[in-house]
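For this view, one protein chain was removed and the others were kept in their places.
Going in written order, the chains are labelled A, B and C, and every chain counts its residues from 1.
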């Protein structure tokens, strides 16, 4: 009804003989819908630019850490090694899917209408006028519109923006997980004068990436509200109007803010390759448990031993690596019963020298398996397995080959080819 | 872990020297993800078939009622006339948008992965093996996967299914609105032995199309839950698994059921063209208020009278058409204060002969405007307007042209061209 | 971090010996969370006031139309009669449920915390200080908080606001349905200078109630986004902050706007009791089909005839009431094949006198059933049923009792008691 007011005032300013020509045959949405299409096109152009920046930043990051190994995680647990550069590729790959959906939705939203109060061209309007008028604006007629353009088109656009927001949310989540204190792999950029916390001066909080989590929630809520606009009565009701006036600008602001912040975070990311290596080192060789298992299984196969035995041997060795010492065992069985005791235990832990880390390569090649009550393996079985291992590793050549399993060169042999095969394109993806 | 169990049992059934070859180098999702892609492809094929059926049914309906005029509504109010066939085209147009989104999402979901526990090809795996293995299944490698295929792809597919469900929900909603008792435009098919209500034998309820409203809610809820699977930790967590096991089959069931029911409803739709005409007739000529206003505005422009006067004259005439009689007026001012009175009033209404409907064409060409307290028009203005109208309609040719404004032939002059321009295609849309 | 900035600036303005006392021991959320609780309390008070206004308006409406019968609908179809006042009670009843949920959530949200950076009272803080400080603000400590108050409390509050919005949406939906053109039961208030449509001067659009549909969508989206804030890492992450800064004010604005608009719509509602009666009259007695069926079933039981026969007789009579005439039948079988024909048919319909409406009471008491191909009833059965009816209605007393079934006095006998039993309360509900 803002348009109605505008038309009325504008009309009165014209000489009477021209007044009836102004806004003639057209209804508000003959003007508002094409105008909306233009507004979306402009907003989309801004998002496209921000997306391009973001992907460019990711690309730079991927290149810089193309040979920096890290311990990849599944289920939050150290799994196998990959390069940090490769991790960044997985982020780009997901963002690319979302961007592709966004690009297609943009094309759909270049359709609009100018076809009168119920979409069948009142009086002076006609398909030809519609085509010409929309053409001037760079738009194409949508055949089969009612008083309004189908909100399915805009729903699809909102859905694609939700995908972008969710992928950025996933990248932010990974960034938060990697930045957890203890042995952080990276940090968000932290300003010289920044205060992490008003109470705790030591804090470097991941506030930017956490904000992304909140923004992804908002983008999702807004996109979904917009999708619900598809439900309209017959040739239209006006329920969609208030939603579009509020949620569209907000949705774009949220997505643009996310792109801007993530570009800032990723381009300023403080990466710790030393911690990445440290984490691999601390995993006691389990990062190659898959290769170790396969190696043993192949050797065992030559000797007629079931593949499952290889699995269980490597599992047993892996558990041994993380077996607690006597001090830890005691604490696990009897947690402190008062804080005074805890204070004493803390002193012990602070002063205690850390023992050299165990390693599954060594346990296995030295046939050093021992039973573990947490797994089902009788002393007899373990004894048998050690005999078997001694047999396998009697041979120097086998031992050399075995040790190769644990080298990064071996484990990362295909990383380069992922980079080669990874698609690039106009947009920098 | 069902896969883990299968692998272990199957492996034990092989001779030891072959065991290690089985499932070698692969992790569960190297098997599950491609299998999931195949399951989706199959389900999508079923949806494609059902969609094709549905659109075919809509096409038949559009053709059958290509020349059947109805009073189109905006905001639930009678607006202008169009054919029922044209209305059906607007439904097809929206369904086509949803289907296009669905088709593109299907293509995306033909990508998958077979690239080991963290996606960088453990031991024996390689990009070549992945390409070959997926190729056998008709799938293409997704470069940049982790342990799992990107859930952005599946999120997009779910979103497109939500669009289909929402469009079907919109068609069902329109069908429900048109079937409201009073002067229904159509009815859902009603079985010979059907009971509309266990209490009220006269009921013909719109239960099938109402069910669509419920199903659209469900489809939306399920699609959104699936989209949330994009959020996964690092190279994967398993949160997506339970969601996918439950919500994917349910989502397909819901969408297929919707397509099936709507095909049944639309192919069996009992249409009342007589009621459609009756509704136009009852609108007292307001169905052409736009043309009437434009006609007057043009005439007034010749006489230097502001276009806004044309608007206000037609508004005044339209309000006159629906002006209540004395009986109604009294009831509106003094609603009954006890039910005995209401019973008496009901008798009066049942017996009262209905007066001949007024018509804006006649009111205006006879210069029969009278003031209406609901609108801002002083008696002087109304007098002046009547003078003006008498002047305009003094001329027979003008009168003839004016009356043309109210003919369906004039009002529906562009309907045919909408049908001509309406795109068709392989899928029957 | 706006708080951090404030603290730093404020602190610098204090003499050094006092600086350390300012914001000592507290972290930002020790201040922000109680402040947030106060902001919510204030906003809630405004909602409470608007709710009270709204319910008062509904109460007035219910009283005014306490004896105004209307045809109630289920499944969009005329069902049985009730008063419009009673309909309003059903709206109040739902709003009351939502309001009760809102009231309980308000109480929960009067809990807050002031317990330091991780909720276990750093340095100078203590449970006593927390209790005292919160007490000054009228708040109560929440035991078991982390750095922040549990977002479950706020999630619950948002959920209750969604309920209010959805109930208002439901009332608005009913209002839209009743205002559909044809035989509208009411209209939204329409301003003297208002223009329903820039193109169509006759339009009185239900724009306010349609807006409610859009606002209900928005409220729901915002509430759900807020609920997602429950997910926070350990003692807190800051993802909830941006959501709360944007969505809370917006949610309150939406709900308050809804309450305001609906109060305006309902207090200015233009009600047409005459149309309500007209609609009952047009239903041909089917509004009492339930009572008619029960009456016959009881009579048949005396004669050993199955209850189901009563159902089928009333169904047959009801279908007869809406049986199309020859003209209509022809059009239904052969819809127009060109618009010229349609124009001619429209003329016929406009001029055709409307036949007197049939009525199930008369059909049944005159034993005037005839077979209908849409229902399963052979001519023999129908003949038999007519014989049976003649037998039943041979008796004058039975006939008199039968006719009572169709009176509003009989049908509305319990309305008064619903009003009596309907709970009222402090808030005017």
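Methods note: a contact is a pair of C-beta atoms (placed from the backbone, for glycine too) under 8 Å apart; a residue touches a chain by one contact, two chains touch by 3 or more.
No experiment lies behind these values; they were computed from the predicted model shown.
Asks: Touching the absent chain in the whole complex: find that residue among A:128, A:274, A:323 or A:391.
Replies: Only one of A:128, A:274, A:323 or A:391 touches the chain omitted from view, namely A:274.
Asks: Which listed residue, A:37, A:58, A:153 or A:199, touches the chain dropped from view?
Replies: In the full complex, the listed residue that touches the missing chain is A:199.
Asks: May I ask which residue of C:227, C:242 or C:259 touches the chain that does not appear here?
Replies: C:227
Asks: By the contact definition given up top, give the residues of subunit B that touch the hidden chain.
Replies: Output for subunit B: 1, 3-4, 7-8, 23, 25-28, 116-117, 122, 176, 195, 197-200, 205-207, 210-215, 217-218, 220-222, 224-225, 228-229, 233, 237-243, 246-247, 250.
Asks: Against the chain that's been left off, what residues of subunit A make contact? List them.
Replies: Per the touch rule, subunit A residues meeting the hidden chain are 64-65, 67-69, 73-80, 83, 176-177, 179-183, 190, 192-193, 195-197, 199-207, 210, 270-275, 277-283, 286, 289-290, 293, 311-312, 314-315, 318-319, 321, 324, 327-328, 331-332, 335-343, 345-346, 349-350, 354, 357, 360, 374-376, 407-409, 412, 415.
Asks: If the hidden chain were put back, which residues of subunit C would touch it?
Replies: Within subunit C, the residues touching the omitted chain are 8, 11-12, 16-22, 24-25, 72-76, 79-80, 82, 86-87, 89-90, 92-94, 96-98, 100-101, 104, 108, 116-127, 141-147, 150, 152-153, 155-156, 159, 162-163, 166-167, 169-170, 173-174, 177, 216, 220, 224, 227-228, 230-238, 290-291, 294, 297-298, 300-302, 304-308, 310, 412-415, 417-418, 421-423.
The criterion applied here is as follows: only the chains that are shown with their structure count from here on.
Asks: Would the interface of subunit A with subunit C count as same or different, where same needs over half of all numbers used to appear in both copies?
Replies: same
Asks: Could you give the separation in Å between the centres of subunit A and subunit B, each centre being the mean of its C-alpha atoms?
Replies: Going by mean C-alpha positions, subunit A sits 34 Å from subunit B.
Asks: Between subunit B and subunit C, what is the separation of their C-alpha centroids in Å?
Replies: 23
Asks: Give, as an integer number of Å, the spacing between the C-alpha centres of subunit C and subunit A.
Replies: Once rounded, the distance between the two centres reads 41 Å.
Asks: Among the residues of subunit C, pick out those that touch two or more other chains and give their numbers.
Replies: If we look for residues of subunit C contacting two or more partner chains, we find 176, 195, 197, 199-200, 205-207, 210.
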